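Complex shown without one protein chain; remaining protein chains in place.
Labels A and B are assigned to the chains in the order they are written; within every chain, residues are numbered from 1.
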Amino acid sequence: MIDLKRDGDVFVLRFDAGENRFHPDFIDAVGVALDEVERTEGPGALVTVGTGKFYSNGLDLEWLGANRDRFEEYLRTVNALYARFLSLPVPTVAALNGHAFAGGAMLALAHDFAVMRTDRGYFCLPEVDLGMSFTPGMSALIQARLTAPVAHEAMLTGRRYTAAEAQAAGIVARTAAEDQVLPAALELAASLAPKDGKVVGKIRTDMYAGTLAALRGPVF
Amino acid sequence: MIDLKRDGDVFVLRFDAGENRFHPDFIDAVGVALDEVERTEGPGALVTVGTGKFYSNGLDLEWLGANRDRFEEYLRTVNALYARFLSLPVPTVAALNGHAFAGGAMLALAHDFAVMRTDRGYFCLPEVDLGMSFTPGMSALIQARLTAPVAHEAMLTGRRYTAAEAQAAGIVARTAAEDQVLPAALELAASLAPKDGKVVGKIRTDMYAGTLAALRGPVF
Partner (left out) sequence: MIDLKRDGDVFVLRFDAGENRFHPDFIDAVGVALDEVERTEGPGALVTVGTGKFYSNGLDLEWLGANRDRFEEYLRTVNALYARFLSLPVPTVAALNGHAFAGGAMLALAHDFAVMRTDRGYFCLPEVDLGMSFTPGMSALIQARLTAPVAHEAMLTGRRYTAAEAQAAGIVARTAAEDQVLPAALELAASLAPKDGKVVGKIRTDMYAGTLAALRGPVF
């Protein structure tokens, strides 16, 4: 489902579950991997990457359909995942090998930077077209990481951003051809790995104190 | 004074009162029109547009001069108008056929998007040059919709933005020649009309919860 490897100072967490939707087991497995990343002493950085056409499509709507009574608990778990990334004491880079949709797009925004594949794949918040809204924490995350006009358009129109459009909008830091997405993300992560993770975590946690509070607060 | 028509799924609210300053009767008439827009079931979107050289010049300083004792009440009414647009359960597009100054510029910012005329007309917040300041709600609105450097320059220098400059600054989404401003706004609105207005309203209201609270709070 997921796979954690190390490439020099950089951990590579590969999501390997098709659309990489957030099944509770998937979220748990990611949490265990992040525990290992956090435990490691010395220089380090983390790259996450999906497989094939998908980085992640976000919420596991199939699981949710079968567990409607656990909706609130589930949203808390997802928000906690974003909060975990946003407060991780390690620089993080999302390698967007493919679609980053909805919750998967938000996961990308919870990283320090993202590198996006140029030939195909979109960054998209389709909630408005699915009849869904955002938890207060999700709104706070998106609005804290994007400029106001970009957050507005992304959240209210469900626009699908190509890599070039996402870079122009400041959603992703870099773009790369399919086979260069992971190498570019590794390079960026390696350049950040020498930084003191505790300091990175402290600065980031301070910067996004309000966002983290919202992600840890009520989901409705 | 105003005129509400329907073009397919799109309501067109035309301001037809010269400079379209916010006389209390003008604000009331807009409120009645928005009631009708809100009452309509099914797909829908709203375009607002002025007439001739003006989209709107904002506060009715002449009326205010004759009603100084009603200044606070008046500002509350104007802020409520912005809050009404910002929370409207319908996608909204401002067709800036001409000048959008001061309160009129803020009204444009209370829409989802704006299309601005290229050959003449400015977007301008001249308050600093008029010896005026902004209500907390107005500051919050402008700062919530523009990037920090743009809000700073617009509010503290009174810069007059042409359409091209406003688009580059992220103030307006599109620009068009005079006779294409309304058609472009209609096209954009029509593309948004299929979205569920309740969902649009919910997402937007959540995103701007703090701004709405400021617009509904004290004006001094």
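As a convention for this text, a residue touches a chain if its C-beta (ideal position, glycine included) is under 8 Å from a C-beta of that chain, and two chains touch if they have at least 3 such contacts.
Keep in mind it's a predicted model, so treat the numbers as computed, not measured.
Peer 1: Tell me which of A:14, A:76 or A:145 is the one touching the absent chain.
Peer 2: Touches the omitted chain: A:145.
Peer 1: Kindly state which of the options B:22, B:74, B:101 or B:134 is in contact with the chain not pictured.
Peer 2: B:134
Peer 1: Among B:51, B:118, B:147 or B:205, which one is in touch with the chain left out?
Peer 2: That would be B:147, which touches the missing chain.
Peer 1: List the residues of chain B that touch the chain left out of this view.
Peer 2: Here the touching residues of chain B are 127-129, 131-134, 136, 139, 143, 147-149, 151-153, 155-158.
Peer 1: Determine and list the chain A residues touching the chain excluded from the picture.
Peer 2: 91, 112-113, 144-147, 170, 173, 192, 195-196, 199-200, 202-204, 206-207, 209
Just so we're on the same page, only the chains that are shown with their structure count from here on.
Peer 1: Where the CA atoms of chain A average out and where those of chain B average out, how many Å apart are those spots?
Peer 2: The computed centroid separation for chain A versus chain B comes out at 34 Å.
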